[in-house]
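Here the complex is missing one protein chain, while the rest keep their positions.
We call the chains A, B and C, going by the order they appear; numbering starts again at 1 in every chain.
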């Protein structure tokens, strides 16, 4: 398979997620970074391009310039796909323009600032011949693939309880008042749209739906801004109703002081349950009633095809976050180049639309005195 | 200190909790079991008494007979305290009668079948010169004492989040249809009053309040009977509001198939958090922002007086459920014999009243379409 | 079953193990403590007896007085068994005298100061009609019973590797220079005979042989006194040869600074292995080649009879060190009263003899420049 020529929008100095996207793209050899508009600050963009050993003429001062110029290059040279890693409020415009210029898009989550924007993206995608991937990283972990497979196989019977959590502690103080770049845009309503519920709540909701195969139908939410003066929620909780009578709970908080990034998921059915935790990402705990707990490890025997295809190393050799990210990149590369398959899936527009609807439903529920608010897209 | 002469109501063959009470009473040498009315079935009662090497004349056919007869014995012989370990609907009457006959009472949780009964018990206690202990076992663990001490010390700053869980899986199927004694009374509205919310939810709520030092003020609850045909809830969830702006979540479910009895508690404040799990009962995880996680172990250096007094063995020698139970028995023995102290506390009538109010508030909330229901006693 | 009337030699104020023996005897209701000679200091002995609510006339100034006096009491009153919990150099004389007076004996490990003494005890036992139990506590844990059962069942195939460790850190400094009672006698050649190899190495060796069902045949040992000035070893390591070609390793150290008491055992056969650790005493990890790791928990379904009989509580309710100790006491009570059975075994004279031979073999090997030293009793 030929390498896909990749461009990047955002990801200049000070970006957290840009370097991860680049490593994820590099890891499996499916992409070659050929151009970028790394910052709205041209100096930052050029400096970043230089550090990345890009040809100077393919480091652009703006994404508009990049998309227009690249589209005019010979087909054998021009960028084929673009990774968009800007803050949330700068997703919709470059995504739509990229699609309109015929470039495949990989965009960081959440898809946009509003559900309305997301719908515009969906329309642009539909009108194009391009594909779009949304980097819900946790869906890239092999043991998440295995968990999903086991639920779908019916091993646990009818699903009753789905508990998903995403506790972080890094926003326990008002970092945004100290020019902390990551904290500043994430707590700014104009740039982020939503707080914890958008930044990490969407990951949690996606993970719950992805593994359970069940859609959330109603939420009963509370959103708090625990840090005095903060303008967006830093703490989200909800009771959940899923399809087919399953019930659940979601916690997404950035004020769990002392916690790092310990996403976890537990699903229980009539016959048993499973547990996955990001801190132990390479293992999946399966607990069947009346049987000993089983610990499945990535790379070991007996896992499903999707888990195996998402694993590079034999059992006992840990893989991590970049590898999970790379699994999304690689699945997208396969699909874009005509080698897509059902065992190497990636989140796309439907997940993006549901993510934005989730944010808005949670906010609507939090503002309501009624217990349950319907979740629909 | 002289041993306290103990009697028991309930705890005959087929009882789960009776043997635990007896071992807890025996462990530290503060009690001597002298009499019992172990079952409403006299044959069961006599057989149990015989197995326990009790004098036959002090094994009674009914608790009424026991209370009357024991009260008539010489002071140097007669029972001084009575452990009441019957199903919930058989708590109030013997507790009140015991108090009226001048016997101290140790009663299993929840205190009664209804808040109204609990208030009658409170009245009887007030009118007596006796004391009452409620066996909220988890409050007896040394690392729970340590957790409480650390929260009270202000180490974590103002408390923001309180997450408490009590997942069990043993009621994932309709055991009550198969003459399973424990399942049968616990799922019978007439005998148990409430399901998971009463049986284990009260433990969870007590634990959260005990360690945090904060009272629950509002709940937003969902109660489910997940197993078809079940008459009481087997699954309870709630968003919680606590005093002073803390927010939280409670899960008490008996249909988490594959889980055993893994009570856990997490509390986060402005500066850090703590985590305790029943499966690792001898350790407490403390996570302060910007510092490495610390693992405190029972018996080790640097713990508070209450934790040390609740520990029998040096560090590295695990203690368990019976020891936690025994800590409540021992604290009660000290108090009853005039040696009580603030570092060896035990749950009593206030906790019992709050527990019953919790059950009724949760049920009221579950039946409401309003998000929040006030919790008050 | 009638309670066995128990006496105690040693276990006065300042004793660590005496209170554990008393709690272990009390827990299951099979013993009643009726007399004691708790210290060579009569005041200490009397004070201890008083605290234990013993009749004053049955608290003795010396064990000799106790054995003679008790032997003269009517059969229905006199002590039936005696727990001997003195330092090692004070085991042999009271054990032998107890046996000669017709009392069953429970003695702390190691059995004696020397193998020669142990053989004298064996002789006295043989000449009596009494029974003897040796409190190798770790053999009392239910998951150790389960481990042993699984090895014996052939689940792992032929055993190849046996790794046993007992790391402690409490003797990392010269506590014995600061009048620390436990440290002082344990580091005194005259009172303890051997250091780490005797105090904890014998536990480790017993555990390895008990679970594997294989006898150690050769050792290649190193003994160190890591703390300057210490007269006995505080650190023991050995390569081991077992029967039938198994090979292994033993570590017993008291200078693993920061460690508490984390005994662990791993056994590997042709087909899989198992792992048990004292810090997680209620679980057993089973790892079969090509299968997910399985975690068996005490109290859960699917365990062997011996494990079940050693467990008091349902799954998810942790038991600990005192319960393991009590399992030895209870098994002994059953045997002494004619109810013994193969699923409730306890360590006895053979294990005591092997323990003493182990100590002496390790010391001989440590002093040798030859790699292997034969271990035989």
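Definition applied: contacts are C-beta pairs under 8 Å (C-beta built on N, C-alpha and C of every residue); 3 or more make two chains touch, one makes a residue touch a chain.
Being a predicted model, the structure only gives us computed values, none of them experimental.
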In the full complex, displayed partners of the excluded chain: A, B, C
Per the touch definition above, residue among B:242, B:276 or B:296 touching the missing chain: B:296
Residue in contact with the excluded chain [from A:52, A:175, A:225 or A:334]: A:52
Contact residue for the chain not shown (choose from A:127, A:231 or A:279): A:279
Sole contact to the chain not displayed, among A:22, A:89, A:206 or A:287: A:22
Positions on chain C where the hidden chain makes contact: 156, 160-161, 163, 169, 172-173, 220, 222, 224, 226, 235, 237-239, 247, 249, 251, 253, 255-259, 266, 268-273, 286-289, 291, 293, 368-372
Touch residues of chain A, complete complex, unshown partner: 2-3, 16, 19-20, 22-23, 26-29, 52-53, 168, 259-262, 278-282, 297, 299-300, 312-323
Footprint left on chain B by the chain that the document does not show: 286, 290-297, 300-302
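Everything below uses one rule, namely that only the chains that are shown with their structure count from here on.
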Most centrally placed chain, judged by C-alpha centres: B
Proportion of interface numbers common to chain A and chain C (over half same, under half different): same
Pair of chains ranked first by number of touching C-beta pairs: A-B
Gap in Å, rounded to a whole number, between the CA centres of chain B and chain A: 43
Whole-Å gap separating chain B and chain C, where each centre is the average of the chain's CA atoms: 34
Cα-centroid distance, chain A relative to chain C, in whole angstrom: 55
Sites on chain C at which at least two other chains make contact: 297, 300
